[in-house]
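One protein chain is absent from this view; the other protein chains keep their places.
By written order: A, B, C, D and E. Residues from 1 in each chain.
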Amino acid sequence: MSDVDPPMTAVRAVVHAALDEDLGTLGDLTSIAVVPEDARGTGRFVARRAGVIAGTSAATEVFRQLDAAVTVRWSVADGDGVDAGAELGRVEGPVRSILGAERTALNLLCHCSGVATLTRRFVDAVAGTPARIRDTRKTLPGLRALEKAAVRAGGGFNHRECLSDAVLIKDNHLAHMSLAEAVERARSSWPGRIVEVECDSLDQVAEAKAARPDLVLVDNMSPSGVREAVAALGGAVPVEVSGGVDLDTVRAYAEAGADFVSVGAVTHSAPILDLALDLE
Amino acid sequence: MSDVDPPMTAVRAVVHAALDEDLGTLGDLTSIAVVPEDARGTGRFVARRAGVIAGTSAATEVFRQLDAAVTVRWSVADGDGVDAGAELGRVEGPVRSILGAERTALNLLCHCSGVATLTRRFVDAVAGTPARIRDTRKTLPGLRALEKAAVRAGGGFNHRECLSDAVLIKDNHLAHMSLAEAVERARSSWPGRIVEVECDSLDQVAEAKAARPDLVLVDNMSPSGVREAVAALGGAVPVEVSGGVDLDTVRAYAEAGADFVSVGAVTHSAPILDLALDLE
Amino acid sequence: MSDVDPPMTAVRAVVHAALDEDLGTLGDLTSIAVVPEDARGTGRFVARRAGVIAGTSAATEVFRQLDAAVTVRWSVADGDGVDAGAELGRVEGPVRSILGAERTALNLLCHCSGVATLTRRFVDAVAGTPARIRDTRKTLPGLRALEKAAVRAGGGFNHRECLSDAVLIKDNHLAHMSLAEAVERARSSWPGRIVEVECDSLDQVAEAKAARPDLVLVDNMSPSGVREAVAALGGAVPVEVSGGVDLDTVRAYAEAGADFVSVGAVTHSAPILDLALDLE
Amino acid sequence: MSDVDPPMTAVRAVVHAALDEDLGTLGDLTSIAVVPEDARGTGRFVARRAGVIAGTSAATEVFRQLDAAVTVRWSVADGDGVDAGAELGRVEGPVRSILGAERTALNLLCHCSGVATLTRRFVDAVAGTPARIRDTRKTLPGLRALEKAAVRAGGGFNHRECLSDAVLIKDNHLAHMSLAEAVERARSSWPGRIVEVECDSLDQVAEAKAARPDLVLVDNMSPSGVREAVAALGGAVPVEVSGGVDLDTVRAYAEAGADFVSVGAVTHSAPILDLALDLE
Amino acid sequence: MSDVDPPMTAVRAVVHAALDEDLGTLGDLTSIAVVPEDARGTGRFVARRAGVIAGTSAATEVFRQLDAAVTVRWSVADGDGVDAGAELGRVEGPVRSILGAERTALNLLCHCSGVATLTRRFVDAVAGTPARIRDTRKTLPGLRALEKAAVRAGGGFNHRECLSDAVLIKDNHLAHMSLAEAVERARSSWPGRIVEVECDSLDQVAEAKAARPDLVLVDNMSPSGVREAVAALGGAVPVEVSGGVDLDTVRAYAEAGADFVSVGAVTHSAPILDLALDLE
Partner (left out) sequence: MSDVDPPMTAVRAVVHAALDEDLGTLGDLTSIAVVPEDARGTGRFVARRAGVIAGTSAATEVFRQLDAAVTVRWSVADGDGVDAGAELGRVEGPVRSILGAERTALNLLCHCSGVATLTRRFVDAVAGTPARIRDTRKTLPGLRALEKAAVRAGGGFNHRECLSDAVLIKDNHLAHMSLAEAVERARSSWPGRIVEVECDSLDQVAEAKAARPDLVLVDNMSPSGVREAVAALGGAVPVEVSGGVDLDTVRAYAEAGADFVSVGAVTHSAPILDLALDLE
């Protein structure tokens, strides 16, 4: 269990669902028809593009669930950067099982590696600043555990895992009370937990500062606005930035003094990393 | 059940998994702390960007599973194009439930709409040609039913649903027999099913033509190569194109005479469509 | 919840699995393509053959899970005998949903009714004798709750529901101890539970009588053998007959004095009752 | 993974459900009470009747899920014909586990073998003709993957796996448009998929021919009607026959020129093949 | 599979749910952060208090599901009494996996051992009398199979496993018919099953005797009342006692002649047995 692995319970459940939807009722018609039952072979996972790998434990689990006679050996680990053309690992066993599992394994591996690769680009973009890149709860349904592990593989950090591990007060919550009262209530209901407050303006930042949350989330401001917010908070509260962040702007936000930059795109809009399984 | 809806059995399972991973063990700490239990409100789904909507049945199901007291009414349907700023629909009910379901509903809606929107761009790019855009089995694990419905919402068509509905013979399958023999065996094992053959070269296209499959998949060729392949097949077999297809090249492939253009990116690499839920 | 209904928890699980395997990833291609989305209609369940109905609660649940907008009204109840041509009930609602659910609903209804109908034939064959027809654990995997309810609908009775509700000592259990010791141990381990003993010969029947079980199962004997066994037991222990029982022989076994006649065929080999859903 | 194996994902799910319903909350009372915990033994699967075997992978999985200490070795494979009395394979391990798994394993094995055996009888009945026997969607709920594999083991072929892999237009679909329009719409909605049309009369066959489907299903006609239908279609479209087909009539249908004969009975009404597990 | 083991199917399901709820989306943050990935270690299960052990198969399964590289070896078996300080077994493997599984394994082991320990105290309290301690259906939701096995480990016996294995007629059932009629109907509906009758008074006991059930449950009477009830029944029917039974009173009930004493508290109110896992 490495630092960047998702829990195996989550991996098993996702892999079962993914295999089930791809095998259907009859299984792999093509392999059954044209590959001899006793044919054994070796497949090489190769990178078609450079990027960061993630999802190897899920890919391994696909083969294991389909046919325990297939062995999988990785020459890279989650979090490793690879060049285009690099060999990532090898599978060996019955060809029918390798081909039957191929697409499901690649779907998981390419998506997780896509998340890790995009995260790494954001991480690299803020290199040398103290800012850390964080993910959000904007994950693809059912894949959160794998995606959050892939973010770590890319060098990012995990924000809330779900609604029940920390408090994050947004505009939508403030129809019935002031921000100060909201922080007070959150502290009172959930003592010993992180209370974060989202601010859309410098006025709100000032209000938030008075309420003494653990973290201020500055949303949809310009880098210069963030700089003012950081100054206004004066180091008393760490600052997280979200909204309007892309690869072009992220460094400016980091240099504006943000402790964290949250990027929904690393999970909800990451293109896959193009990987393939070549049979020898 | 519209033409572009996924099966409700699949929707229910995805929504259950998604809610479960977002609610955690305690539920929505923030709403519990700062929103009065009896507060009722209205939320408006709005488009932050122009695009094509998909996933409304899944979003509705999120609210239904969390709290049947929330009502959801859509002013758009899956497949509708919307402008930035457009209202998509409204939810009404206990504010705690609306906020607790918000992110899960949006995660589904934004992803499905992202798939539909990207599909529509490909569809529009080939407008006026006879080519049809198709998806692939390169879907995100566990989300295939929703993504394939979103592709239809975008104006695309569905290729194989899984390994067990049609035969698709690729290079990896041909280690032990000729393409002709492979087609013969596929016909013999699975009579009455579509048999498609992937070709990487004009030589293979010629070989494929002789084997009389139902469809030829021309993979990783240039548009001019595709034109030659179409000519070589002489209308005897429909032609599908895949590999190297993006928004810049898709029209050239369509004009080269392809009947279908398959695009993995519409499911595996679609950025979300930016949608939000604004509380009134 | 009638006497002949299976538990709803079991019904829901079976129906979910059945719908999931029939709808696949895309749903009902045919209805989507050729039935207008807003078409509403009425379907009549009709009996193509005379028989006994069972499985209506499961059939209802199929429509409910697919589309709550479909209403189902039965004019018969589980356990009712019907003539060929009889109308069993009606469904009304969106035609797409009716057709999408049709086969799954019929598969359940026809199988359960087949079990009920075959059971009824055995029950009728022993009419006037004190013998009661019982099922066995020889049920189709995953369908036991529905089949055992269908047996009751046919007028039969339920034997053990599973391995954990009663003790049934067979030859295979007696490699390590005498029948008397086995009964003793069963009484000692599981006091207050039924202990039944299987006998293949009159010698064993005598041995069993001495061991004082709650029930003797006479296996694979002729009717005259059963008569002797019953006489040997002298009313001290009820007698169940199994093995070699079919519609031709069952009455002879009943007349030989058996209290119960167990028939695996009513669940494992019942042909369906031919029922259909006719759209008006 | 042989040609006649169901997908392991389906097998695991069915076996889990079957074991769960048979073990109940307490497990196998009888074995616990009367078999010593450390007793080891060998069981022989034997055929009580001649037939065709199917379901061995499921039976193996039963023992594996109950107790990995039991080893299973088969001397036959799915699809093999066996004589009455033949040994099919052996299990070895803790006697409690063998007896606890026995009935569940046999329920699966006997049912699948029953399906394979009945299929083989139909296949044999049409030997020498070009007709191929196909199954239908009339399968027992939850068991489709296993039954369809058993049909292949018996020498039959698989029709649609579910509603989402091909289009089959029946009378019920034609309330709102002509057959020609329906075929057109199906082609338009689901290009690249098989479109089959059901015909009940020669008039409909003529109409269907004009609509150019991929397959015509001739339903409930006499063999001579089928011969006329085949002649009318003149080889332009393959012909499938269904309805009114039994072992007495199937050859006449095959000789009438049908390419496929579909038989619902091979899955929905197959009596089990009588197999047993004898402990040594 | 010992006499006191729960079915492995139940164990696997409970362990999966328990691990899933404890690992969450990210896994064990602490171990990932502060334990080196390659650190291996040994943990000793030790008893902090004297008691009776149960739940070892579930604890083993926790480690197996989290990481198959962890080995578990027990020096005690379910049902063994242990002193405070005793070593129960050892786990060896990656430290991260040991610590990640620790709490889930202990939660299962401590609860099951708590049930076994409390059961043993009741069993010891009636030592020398013929009375046997039985559990009830008052188990914690989802844990029945494990708790009933733990009761056996403690020397107790299992009453009904669920609503569907035996009949138990209580006051609530008698609104519409007499007790005699109820017994008659139960015999008629479910022949060959145990019919037990609950009585709250000596009058009811007399009425029950006439109805000839298999067992009389004397509820909420004093020991002297029980003695009278036993005398009234005169050995014709075994007597079970429930209600008002605790460790102070159980012996008096046993000495009053009860065949069984049912104690809900052994499952619904057993404090845990304090066990720990010490890393070396």
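Just so it is clear, a residue touches a chain if its C-beta (ideal position, glycine included) is under 8 Å from a C-beta of that chain, and two chains touch if they have at least 3 such contacts.
Please read these numbers as outputs of a predicted model, since none were measured by experiment.
Asks: Where does the absent chain touch, in terms of which shown chains it meets?
Replies: A, B, C, D, E
Asks: Of B:37, B:83 or B:280, which one is in contact with the hidden chain?
Replies: For the chain that is not drawn, the touching residue is B:37.
Asks: Tell me which residue among E:76, E:140 or E:252 touches the hidden chain in the full complex.
Replies: Considering the complete complex, E:140 is the one touching the chain left out.
Asks: Over the whole complex, note the residues of chain B touching the chain we left out.
Replies: 16, 19-20, 23-27, 31-33, 37, 65-67, 94, 96-97, 100
Asks: Take the complete complex as the reference. Which residues in chain E touch the chain that isn't displayed?
Replies: Given the touch definition above, chain E has residues 13-15, 17-18, 21-36, 39, 41, 95, 99-100, 102-104, 106-108, 110-111, 114, 137-145, 161-177, 181-182, 185-186, 188-190, 193, 265, 268-272, 279 touching the missing chain.
Asks: Taking the full complex into account, what residues of chain C touch the chain not shown?
Replies: Touching the missing chain: residues 1-3, 5-10, 13, 144-145, 148-149, 158, 161-162, 165.
Definition applied: only the chains that are shown with their structure count from here on.
Asks: Touching both chain A and chain D: give me those chains, sorted by label.
Replies: B, C, E
Asks: Chains shared as neighbours by chain B and chain D?
Replies: A, C, E
Asks: Where each step is a move between two chains that touch, what is the least number of such steps from chain D to chain E?
Replies: Graph distance in the chain contact network comes out at 1.
Asks: What pair in C-E, D-E or B-D shares over half of its contact pairs, by residue number, with A-D?
Replies: It is D-E that reproduces the contact pattern of A-D.
Asks: Need the central chain here, defined by C-alpha centroid distance to the all-chain C-alpha centroid.
Replies: The chain sitting closest to the overall C-alpha centre is D.
Asks: Please work out the Cα centroid separation of chain A and chain B, and write it as a whole number of Å.
Replies: 21
Asks: Mind pulling the residue numbers of chain B that touch at least two other chains?
Replies: Residues 3, 7, 13, 21, 24-25, 144-145, 158, 161-162, 164-166, 189-190, 193 of chain B each touch two or more of the other chains.
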